[in-house]
Structures are given as structure tokens and as C-alpha cells.
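Here the structure is laid out as C-alpha cells; the discussion comes afterwards.
One protein chain omitted, others in place.
Labels run A, B and C following the written order; every chain starts at residue 1.
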Amino acid sequence: MDLNSLYTSFNYIAPEITIAVALIMIVIFDLIFDKNKKIIPYIAYLGIFSALFFVAANFNLTGTNYKVSSLNESMGMISTDTFGSFFKILILVSSALIIFFSKTSEEIKKTFERAGEYYALIFGMILGMMFMVTASDLILIYLSVELLSLSSYVLAGFTKLRDRNAEASLKYLIYGAVASGLMLFGISLVYGMVGSTNLAALNNYLQLPLANVLTFTAAAVLIFAGIGYKISAAPFHFWTPDVYEGAPISITAYLSVASKAAGFALLIRLIRIGFVRFIDGDGNWHISGIFDWQSFIIIISILTMTLGNFSALWQNNLKRMLAYSSIAHAGYILLGVAVLSNHGLMAVMVYFFIYMIMNIGAFFVVMLIADKTGSEDIDDYNGMGYRTPLLGVALTVFLISLTGLPPTGGFIAKLYLFIALVDANLIFVAVIALLNSVVSLYYYVRVLKHMYLTRSDKDDLLFEISLSNKFFVTGLAALILLLGIYFTPLLDLVKNVSFFTL
Amino acid sequence: MEGFPILSLLTFLPIIGMVVVLALPKKLELGIRYTALVFTGLQVVFAAVLLANYNYAAAGIYEESSFQFIEKFRWIEIPGVSWLGTVKIDYFMGVDGLSVPMILLTAIISFIAVLSSWNISKSVKGYFALFLLLDTGMMGVFVSLDFFLFYVFWELMLLPMYFLIGIWGGPRKEYAAIKFFIYTLFGSVFMLLVMIGLYFSAMEVMPDGSKVFTFNIIAMMDPSNFTVEGILSPFNPNNYRFVAYLALFVGFAIKIPMFPFHTWLPDAHVEAPTAISVILAGVLLKMGTYGILRISYPIFPEITRDLMYYIALFGMINIIYGALCAMAQRDFKKLIAYSSISHMGYVLLGMASLTSTGINGAVLQMFNHGTITAMLFLLVGVLYDRTHTRGLNDFGGLATQLPVYTGFVTVAFFAAIGLPSLSGWVSEALVFIGAFSVESIRTLTMISTLGILLGAGYMLWTLQRIFLGKLNEKWAGLKDLEFREYAMLVPLTVIIILLGIYPSAMLDIMNTSVNTLVDFLAVNVSNSASIGLLN
Amino acid sequence: MSEILLINLSILILFLPLAGFGVVILFGKRFSKLYLFEQGIITLAFILSVIVAVVKLSSYVNQDILFAFTWIDFGNVPMLGELKIDLGIKLDNLTVIMLFVVNLISMLVHHYSVEYMKGDAKYNRYFAYLGIFTFSMLGIVLTDNILMMYIFWELVGLSSYLLIGFWFEKDSASDAGKKAFIVNRVGDIGMFIGILILFATYQTFSFDAIYEKISMGIIPFDSGAWLTAAGILLFMGAVGKSAQFPLHVWLPDAMEGPTPVSALIHAATMVAAGVYLVARIFVMLTADAMLVIAVVGAFTSFIAASIALTQNDIKKVLAYSTVSQLGYMIMSLGVGAYAFAFFHLVTHAFFKACLFLGSGSVIHAMHHEQDIQKMGGLRRKMPLTYLSFLISTLAISGIPLTSGFLSKDGILAGTLAFGSLTGHWLIPIFGFTVAMMTAFYMFRLVILTFHGEPTDKHKFDHAHESPRLMVYPLVLLAVLSIFIWYTPNPLAPNQGWFLSSWVKTPQTVVPQDLRFEFMQSTETGTGIVHSEMYEHAMHWAHYPAMILSVILAGLGILLAFMMYQWKKISPDKFAEKVKPLYNLSLNKWYIDEIYQSTFINGTLILSNFLAWFDNTIIDGIVNGSATVTRLFSRISGWFDNYVVDGFVNFTAFFSGFIGLSFRRIQTGKVQTYIVFVIFSVLILIILL
Partner (left out) sequence: MIEVGLTHFLVISAALFSFGIYGVVTRKNAVMVLMGVELILNAANINFVAFARYGNFGLNGQIMALFIIILAAAEAAIALAIVLNIYKTFAHVNIDEIDNLKE
């Protein structure tokens, strides 16, 4: 590998390099400006936007890279393709939003002297996620998952303000370690059978019916355990509510969006590159018969959304409720994966994009309110719609969108999902999903009920929020409404990005 | 009128009103009220303009070219997704004889509902903003010809309604609001599913000759537009059309509301503020039956045929059951709510007949029930404003104290129990005429006529309990109607009497369309049968 | 006068009272003298109707004048072709006579009420209601189609409701109004279904068009049973409106309304609408339907008359007598004596209106005392009232030289002929019984009210003849109850112009196999000639019927005088005496025994029983069914609240339960979570 080829290959990981550089810059600046940390978020912005620039610039770049020497040409460590780029954009945009989020959050402000640490860890997460969405080798997959995990363990307990931070951190750690251990064990089994950790090699291997079904099933389930933990799919979701509740709210929002997106990208790439034997003209994925991904994911997803929705019914802590709701949404998105077609993939990406906006929006409003009232308890939301009309309306929009009612983006997301399901003849599943969304209505609307229908004695206590926050919230809410009415650009984007490098 | 987007104007005028209301300062309550009044008033004016320019001879129903005031342009278009073809959703509005009466109804009822909301004092701004949003949703449902658009408007009115009941409602408002919300959403998710299924089964031919999947309701009515393997395509031997029909029907039935999906209605009515009850009974319930006529019937004609007996059966149950329940009520508003259920049963019965007279009667009944029940709820509201009670046994002898009010009540009551020369009777009679002429549902029709008797029973009993007898001294100080109340009651009374005497004013609008629909149902069945799709 | 003018005039007659109603109801509050407007209008209507009647009966006596317009045009209806609903009016002899009768009585009642209602708080509104009633009644009369008839039928019901409950402050009045409306609705439902049958078959509501199609052999759903059913169902409307058994219970209660209203609505016009309806549909009645009608009419007249025997409320007696007389007319139609039925309708309208107005005069004089036991001797105080009342009583009793004799005799002859032709002798038996009972209870009424000594001295002293405006209608109506207006020969109604040229039995259109044999009639150039068989039977029946009815009426009168005037027989003792006989009659020959006791000894006791029967059983059934209905509706209300709603709430509860069980796994202990994970991995591996 000469310098020249090194230079050409730079394009493939330019965003990752940018992020890494930014990470280092943050650490350095943290050391230099010991007292004044104000600059650090701006470095973070800089890093993210430069990375975004590189992603956008190389959006249509495809190819695999960083081969292990013994393997043939098409088996690199990473696959650069539009699919990956889309998720990178998703991750970077949500990171940018989260950085704004963090700047505002009182929790983070209170530990501002450690801002360098905080942003460095976030960048660690970003880096891990960026690799997750492009990795096409099990080793790199494992490494990137670990990179993401290790950073997020710390972030979950970052603020140290309350007992629950530390507890969240510990639970996340132990759970995560076990899950990644399971995944690793699964990977080792796959390696034993295939003889390589490369997904393309796995695909080649599966073209022939050679594998031991039991071992292979075990391996697949174990690997899924690792991914399932990242996307908090039942029954690997147990950490989610506890950690989401315990972690600082900015991190909760981040985990619920970006790290989930990375997990999904990983899962999709795993299936798409590792297991798909061929794709027919209609875009349906024909999966190697050894492992029935479709039934498996459907079972998991039904379990996930049902559990998420029904558990959310009883939550009085809004953060915890949103945690369960994000579990439920993972269930819906999994259905899109279960369709196993380009169509389903499109639905997943649409869903994710909208989910990112509405979920971050919802968490942001909850954060702003919690910062003022010091509580995330639903009873403290009584009359909130009158105390802070803007936040009330915005939260209403986000929650309605999460329910999936028109004219919000959430509806479009669900619509495309159901379109994919119906198209694949999974009507029964679609019905279950629809019924689930009716159940979900109940707990989302419950919040609205508390905000508007229940009066409290503090009704007159109006509270002010800063102009930038107003803009942020209004912008997100407007975007959600806009996406509900005019979503052509999003679809345009999405339909172009389902290209994979094999 | 060529090219003038009157339907969009009708639909989005309230939204503009909402923006204006939101822009006004909170303190300017009177200004907000007048804004709402002006915008709904403009809506009435535009509805009248629409009627004036409406061509009575054009049929609509399944023929896109004979719809009127068409506004159609591409809303969403994503060309060339390889495996999906072009994804397109149209912004497609148009009216025919089925929708024009509903548009008129919506405009009139909204205007009157604003008048009856005049006394709302709790967060006036929010109330009228939500109200106008609701108005847009309702109007949109009646003008949309694209399923997607239809669905968006359908769901759009959910949330304002929830808040309007939930914030400005009575003591158990939260329960009622959430019940309304969940029931309706439950129904609409099924609708969503069917909508998607239809999307994948029907392809529309584009001007350039290519075929794309479509949400166009009109296109879905033409069997030749269906793909061979679409799950809701009649050409697919394993199609799910039957199941889809049921699902869609449930979605609409909840709105009607049809037994046994009706229990949200009494609660919602009792708790809702007067104006919202008026809207609910006057317009919202019609969306269910309108949906069935606009979507279920022409898209699934063969299943409609198969199931007409059951639709009639449920119509009959609605009529009898609603009436019996109404009789047992002690709350004035609840009684009216149950009577609504009973009266919507006539609509179902008329639709089930699949005859011109029956469906004409059904559509006319939708309009008439809208005006009559709206008036009844307004009257309940008038009384409640003064006495703060709705118990039927708390009154007595009010006719002595409030003669004019009693006069209006009498008109409304007799219209509701189907007194000839008032509008309610004409539609009920047409429904019965239509239904009776069909042999399979003749027995059901005869049983349904008992509804006329039961209706007279509970209405007159109510009239007696509240207005006749000795004046309950507690109410000796009540004042009769004031100007604003006249303003909302007189137009409705005029409509009720006018349509009772000259129903053609409304029937002529819908006639051509209804005939076409009936013809379409019959012809389509024979076509399908001849190409071997049925059995 | 041209036909068009006639039509326009009759439309004007129709809408004049409506205009009166509209004006008075809208502005009556502001202008207290506005009732005069209504008075003027109704007088005008009357004058116009006289003109119309005279012109029609003189110039167009054998020609019907038709006018129709399209009310609803359904356009080209699939499978049926052009479909229209036409409304229209038809002026035939029946119509114009009714036009005259209704307008006359309405006008008289209007005038009468000016005095009678004086001082009432809702004075103007009362006249408005009279106006809308007149309008509705005229509508029934003028229509040429069954739908319009139904429309006005119901409007009549409404105005009746309003007028019965006019003094709604009284609970009994508002109850009575409600009862009237609801009981009528029972019949109306039947009528409506009948209309539906006709329309479903013929796609038209017009009488003439329907009959034309029936005569072409088209019958509903190709089944004679349906044609019979249509006839009987339409007749149900008449059962309600004309207070026939078993729906007659509302009429006595309706006496809660002001007395002039009773005269107008519940004696002369509205209740006759049922008879008018049956007359209109007469030609399409099958043999079975006619038999049913005849039996119902006969039974009604009998029951009502028997009840009237013992009533003490002056208006109740008249009410039951009205029911009874209506039964007569219905019966008459049932036996095919069409012309006599209509004739009786007209004569009855006059003398019954007179009786009611007379009773109103008495009540007015006695300061709203209605109990005849507390009256007596009033003839000295109010001679004009007495005289007119007496003439009308003679008429209703069927004494020669009165109009009542003419029509009643014809009806009785008709029943007799019917009995001889078909063997249904029961019907004439009922008929004659009722004739006697009528004479008895009517004279009982007259004697107790006007003869003898006053029982309530105080009230008697204050009694006085009514004002002129109240008396002149009485006199006029009494005069109209004399034979001379109808026929020159007081013993032969057939020779009068009324029956010989104005009202003739129309030709039936029912297919041969469905009608009575004797209904066979042929139409010649000059008119309709009945079958020889029928003419023969009528001829045979004429004199026996006349003689018998006169004898019976005489007997009834005699009995009444014996009991109440001369006190030869004590009514109380008489009642005591026949009690055991009644108990015997409860055995196998139940009905026969009743007849027997009617004829022989126990008229009074029987009537007691029937009064009880009416008040307890029949009324009880209606009330009882109301109770049952209410109970049932309670139950369904409960069902709604607990079962249907409960299901929904159960679903909510169930979801909550699931949620709770999910919660339980969330223990907060990370090791437990891991155990779950390991197990689910194992399970998944095994599953797949």
C-alpha cells in the first residue's frame, strides 16, 4: 500500500478521520483552556460540520477498502456506499442537534468544567457509530460496537449528580459487556465455520448449503443479541428504561436516536451483505435458507413493540415513558427490516429520519421543562400547556407525530412502513403494528391530557425560555409538520441511498 | 368559475382564520370571536357560490371528468424508484352530488356553531383556533378525491376535537375525550391499512402511458385499473377484498356510529360544549356514512351487494336500539345523543337498499339529521346556559315561561320524529321507500318502521316532561331567546321547513350522482360476474 | 267556471288557513286582535268552498278534476326508468262535499270559540292551531295520492296533539295529547307500510294510477295476500285516526281539549278522515280485507256504544258515541255500502258537531261542570241549546225525518244485505244493537242534562243561554240534521240527490278471484250498475232494516225515558239485578251471552263490565306495553352502559394488565435482566 493509494483511500474514511481529529482537538483544547471551556462546543460543531461536508461531498462514493491481505479484492474492512452515507448523515445531524441540546441542558451545564471530557466522549461515540455503519467485517463491527459502548458507558453516568447516574452507568456497563461478549462468541462461531470474519466471505459461504444449522443458528442469535442490545429490541432491551431514566437527558436522547440508528444500519448491512443470496427485480431480498431472518425479526419486533407500548402505558416519569416509546419504535422499525426488501429498507430510512427529529424534539422539550420544574413526573405537567404555550404545542406536535397521525411526519413514517408491509403481504403483522399504535396513542395523549386538561394551582406560573431554544423547538416542530405535508425531498433522498457495496 | 380554486379556498379558509386568530392578542376576545365568525361566514358565502355554479346534471361518482371544480396537481412525485415505479400522490379535490350537500352542511353548521360558541370564556383564542382547524378537517374530508388526502383530513380533525371536548367540556370531559379519540383512531388505523392495500392493487394510467400505483379514489373504482396480483385486486383469486371491506366499514362505522361501536357518542355529546356537540352530531357523524358511499361502495361494489343485508340489519338495530336507549335516558343531551344513533340508522338502512330512492333518502337524511340534531343540541345548550341542568325531570311547564323557545323545540322535535312537511320525514320516507322495494331487506324495513313510533314516544315524553304541565316555580325567572340565539335557530328552522316542503332543492343536487352510483353498483356487479370474478 | 279556476280556488282554500296559522302564530303575541284575521280567513275559505262545491256538483258532477305536479324527480333511475313523485289534488264529488263540510264546521267552530275561549291566555294561539288543523284536514280531503294523504294525515295528528294538549298546564291534557299522537302513530305505521307496498309495486302514489294498474291485474309481489295486506295495513291508519278497536282508546281522553275542538276534530272532521281514507281505497280492497274492516267496524261500534251507556261525563258519552258511529261507517264500508258510509260521514259530522257544541254550551253555562248527574232541567234555562241538541240526538238515534235516519238506515240495510249475501250475520246484529244502544244512551244524556229537576241548585241558578255567537252554529247544524237537505223523501235516501247523483259506489278494481262476488259491477255509459245480486239484496234489506232500526231506536228511547225521566225502573237496581247473569255469561258462550244480556236484561251491567274492560284491559295494554317498553329500554340502557361499554373498558383494563406484567420483569436488578437475556437466547435458538 503505497502513499498514493493511501491518499486515494483517504476519501473513504475522510469523515471518520475528521471526527478523530476533532476528538483530539477537543482533548487538546480542553487541556489548553483549562478555565474557559466555552470554545469546546464550537470545536465540536466544527468537527461535525466538516465531517458532514466530507460525507456529503463523497455521498455517491462507493467501494470497499482496507482489505486484509489474504482476501480477495471485494472483501474489505469497510464498505463505503450511499446507504452508509445516509446513516452517517443521520448520525452527524443528530449529533449536532445533541450538542445544541447539551449546551442548553442544565445537567450538563452544572458539570461544565468537565465539558472537554464530555465532548470527547461524544466524539468517541460518533466515531464508533461512523464505523458501525460502514463496517463490513465482523472484527471491525465488534471493535466499533465496543468503541461506541465504552464511550456511552461513561456518558451514561457522566454527571455524577445523582445516585441514579452511577447506577445507570453500571447497569449499562454490565449489560453491555455481557451482550458484546455474547456477540463476540457468536462471531467466533461464525469465524470457525466460514474461516473469515468478512461479511462478503460469509455470503459466499452461505451460497452453498454447507453449514451446520444448529451452530449457525446459535451464532446468528448470539450476534443478534449484541445488535439487539444496541437497538434495544426485546428481549435484549432490559437496560433501556433504567439507563434512559438514569442517564443525563441529552445522552438519553442521543442513545435513543443515534446509537439506535447505528445499530440498525449494522443489522441491515449484516443481513444485506452477509445473508442475501440475490435480489430480484422487485427489490425483494432472497435470504439464504439457513437462518430465517424474517420470522425471527418479526417475532422480535412484535415482542418489542408490544412490550414497549404496554409498558409505557403505566409510566409516570416522562423520560422513562419516552424510553419505552423508543423501544416500541424500534419494534416498528424492525418490521421494516423484516420485510427484507429495498422497499422495506426505504421505509426504515424514512422512519429513522423522522424519528430522529421527533424524538430529539420530544426529549428536548422534556429537558427544558425538567430544567425549570426539576421534575419529569407527569403530574408536574399539569397545566403545562398554559404555562408555556410554545413548548406545549411543540410537545403536542412531537407526541402526535410519535403516535403517527397526520399531518405530521410520524404519519408519513408509519405510512411508508405499512406500505412496505402490505406490499410484502405481511398484513397480519401490519394489523398488529396498527393496533399497537392505537395503544401507544393512549400514553402519548395522556401527556396531552395532563398538559391541557388537568389544571394545577401553578397555572399562572408562566416560564420563559431562551430565544435560541424557542427557535430550536419551533424549527423541529415545523419540520415535523412540513414533513407531514411535503415529504418529496426526503423520499427523493432515501430512494437514492439504498445502494450497497458488496 | 373556471380555474378558480374554490374547493381549496373553502377548505383552507378556516386555516387562514386560525392564523389570524393566533396572531390576535389574547385579550382581544371579541375580535377573535368576530374573526371566527367572519371566516366561517365567508365559508358559507363560498359554499353558496359553489352551489350557484354547480352543474346539476354532472354525475361524478366514478367518472373523473364529470366531477366539478376539480383541482388536481401532483403533490408528491418521486419518479423512477426502480422496484416501485413512480411514487405519486395527488392533491385531488372535486365535488359531485354526494359531496355538495355535505359541503353546504359543513359550512352552515360551522357558522352556527361559532355563534353558539359566543359565550365560551375559557381561553377563547385556543378555542377558536382549534375550532377553525377542525372546520378545515371536516371540509377537507368532503372534497378530497385522493384517498391519501382524505385520510389526512380525516385524522386532522381528531386532535382539535379531542382538545375541544377535553378542555371545554363537562365534568367527565377527559374520559369522554379519550374515548372519542381512541375509538376513532381504532377505526382509522383499519382505514389506513385498506388504503395501503388499495394503493398496491390499483394502478393509474398516466398521460405518458405509464402505469403507476395510485391513491386516486376514482381510479380505484375501475376494475381495469387493478393489477393482477394486487392483494385487493378482483383479479387476484386470493384477494383480501372481503376482509378489507369489513375493516374499512368498521373504520367508518365507528364514526356513524353504528351499533355496537356507538358508546363513545353519548359520552362525547354529554361532555362536549354545545357548539362541539353541534359539530359532532351535525357534521362528524356524516363523515362515516359519506365515506361508505364515496369509498366503500364504488370500490367494492360486489361485496357491498353481498353484505347489503347485514348493513340493513345494523341499520335496523341502530334505529330500534337507539330509540329504546333514548327512552330510558334522564339527561336531555344524552337523549338527543341516542336519538342521533337511531336516526343514523335510517342512513344505514337507506344505503343498504342500493336503490336510488334509498340512497337519495340516506344522503338527504345525512343533511337533515345534520340540521335537525344540530338544532336540538343548540336548544339543549340554550336551556343549559340558563339553568345549568339537563335533567329531564328537573323541569316542567317551561312552555308557559318560554313560549318562543318552546316553539323552536317543538319544530325540532317534530322534525326529529318525522313529521311530514318537516325535512326529517322526507328523508326517512325515501329511505323506507327504497329499502322496502328490495325483497331481501323488506322484513327489516318493516321492523324498522317501529322506530317512527318509538321516536314519537320518547320525544313527546320529553316534550311533556320539560315543557308541559305546571311551571316548576324554580324557573319562573327564565328569559326567553335573545337575538344571537334567534340568529342561530332561525336559519336551521327555515332549512328544516324548506326541505320538508321542497326537498327537491337538495335532492336535485344529488340525484344524478346517486343514480349513477346505483347504476354503477349494479353494472359493475354484472360486469364482474360476466368476466367470472364472482364465483 | 273553468276547471283551472276550480283547481286554483281549491288550492286557495287549502292555503288560506295555513296563511292564517302563519300570521297568527308569528305575530299573535304582538297584536291581540289578530284572531279576527283567522276568523275572516276561515269565513272566506268557507264561502269559496261553497262556490267550489256548487260549481262542481252542478257543472262537473260526473267528471273528476285533476291537477298534479312533480314534487320530487329522481330522473332516470337504474332498473326502474323515469321515477317521479307527483303530488296533486283531485276534485271529485267526495272531495267537494268534504270541502264544504270541513270548512263549514271549521268556520262554525271558529265563530263559536270566540265566545267560548274568551279570556284564555293563549287566545290567539288557539285560533292559529285551528287554522293549521283546517289546513291539514283540507289537505287530506283534496289529495289525489296516498303520500300526500299521509303527509296531511300526520299534520292532522300534530294539530290534534297541539289542540288536545292546549291546556297543557293540566297533566291530564298533556297526557291525552301524547297518547293521541302515539296511538295514532301505531296505526300510521301500518298505513305507511301499506303505502310502501303500493309504491314498491307501482312506483306511484296516485290513487288513480294505482287502481288502473290493479285493474290491469298487476298486484303487489304477485300475491293476493299482499294486496289484502296492503288494504288492511292502509286501513290501520284509519283504525288509528278513526278510533277503531283496538286503537280507539285515545279518543275519550282527547276530550281534555277545549270543547269546540272536540266538536271540530274529534267528532266531525279529523276522525272522519279514517273513513274518508277507507272510502278512497275502497276499490282496491279484497274480500278478506273488507271482511276485516267490517268486523272491526262492527265490533268497535258495539264496544263503544256499550261503554257510552254508563258514562256520566257529558263529553265522554259523546266521545264514545263518536267512536261507535265511526265504527258504523267503517263497518258500512266493509260491507260494501260505500255510499251510505260516506253519507253517514256527512250527516254525522253535522249532528255530532252540533251535539258537541251543544255540550260546550252547557259546560260553558255550568261553569265547566261536565258531570251529567249534576245537571238537569237545563232546557228551561237554555231553550235553543236544548232544541238543537234534541234534534241532533234524534238524528243520531236514527229517528225518521232526520238526516241520521237516512244514512243509518242505509248502513244497516247494507249490513243486512251483506249478511244475507255472505252469511256474516254477526255484522248486522252488531249494527242494530248499536242503534238501540245509541238511542238509549243519547236520550239518557238528554234527559239527565236537560230534563228533570236540577241537582246542583247553585250552578243551575247561574246558568244561562249562551251568547248568540255560540248559539247560531248550534241552530245551523241542527237545521242541517233535517232530512230535507239530502232527499225529498224522508224514507228513501236513495232518491235523494246526495246518493242518486253525487256519491256512487265506485267500481272495484280487485281481480275477480279476490273480491266478493256481489262486488261485481259493470260500468255503463251513465254510471255504475251494481250486480243484480247486490241490488236485489239491498232492496230486500231496505224495509226490514228501516222498520227494525226505528223500533229499536224507539225501544232505546223508551227505556231511557222509563229509567231517567219517569223513573219506572231504577238504574241502580237494574244493574244489581243482572249481575248474576253476567257471571253466567263468563262461560263458554261468552260473547253470545253478552249479546243476550244486552238484548234481554243486563244492558247496564254489561256496560259496566265493558267500561272496566276498556279502562283496565285495553288501556292497560297500551299503558302496560308502554311500561314494558320502558322496562326494556331500561334494560338496553343498562346493557349499553355495562356490557358494550364494559367490553371496551375491559380491553383497556386488559391492556393495563399486560402492561403491569411487563413491568414486573423490570426489577431493576441487572443480573435478573441478564438471566432473561440468556434464557431468551436459548429459547430463540431452540425455536429457530
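Basically, contacts are C-beta pairs under 8 Å (C-beta built on N, C-alpha and C of every residue); 3 or more make two chains touch, one makes a residue touch a chain.
Quantities reported herein were computed from a predicted structural model and do not represent experimental measurements.
Among the displayed chains, contact with the absent chain in the complete complex occurs for A, C.
In the complete complex, the residue from A:Ile174, A:Ile290, A:Leu303 or A:Val393 that touches the missing chain is A:Ile174.
Taking the complete complex into account, C:Gln671 is the one of C:Ser172, C:Ser570 or C:Gln671 that touches the chain left out. In the full complex, the hidden chain is touched by chain C at residues 663-664, 666-671, 674-675, 678. Residues of chain A in contact with the chain left out of this view: 68, 70, 139, 142-143, 146, 150, 153-154, 157, 160, 163-164, 166-171, 173-174, 177-178, 181-182, 184-185, 187-189, 191-192, 195-197, 241-243, 245-246, 314.
Note that in this section only the chains that are shown with their structure count from here on.
Note: centroid distance chain B to chain C, computed from Cα atoms, is 40 Å.
Mean C-alpha positions place chain A and chain B at a centre distance of 43 Å. Averaged C-alpha coordinates give centres for chain A and chain C that are 81 Å from one another. Shared contact sites, meaning residues of chain A that touch two or more other chains, fall at 442. Only residues 281-283, 341-343, 346, 386, 396, 400, 405-407, 411, 415, 418-419, 422-423, 425, 427, 430-431, 434-435, 437-438, 441-442, 445, 448-449, 452-454, 484, 486-488, 491-492, 495 of chain A touch chain B when the two sit together in their complex. Those residues of chain C whose C-beta lies close enough to touch chain A in the complex are 652, 655-656, 658-660, 662-663, 665-666, 668, 670, 673-674, 676-677, 680-681, 684-685, 687-688. Residue ranges of chain A in contact with chain C, taken from their complex: 170-171, 174-175, 178-179, 182, 214, 217-218, 221-222, 225, 235-236, 238-239, 241-242, 291-292, 295-296, 299, 306-307, 310-314, 439, 442.
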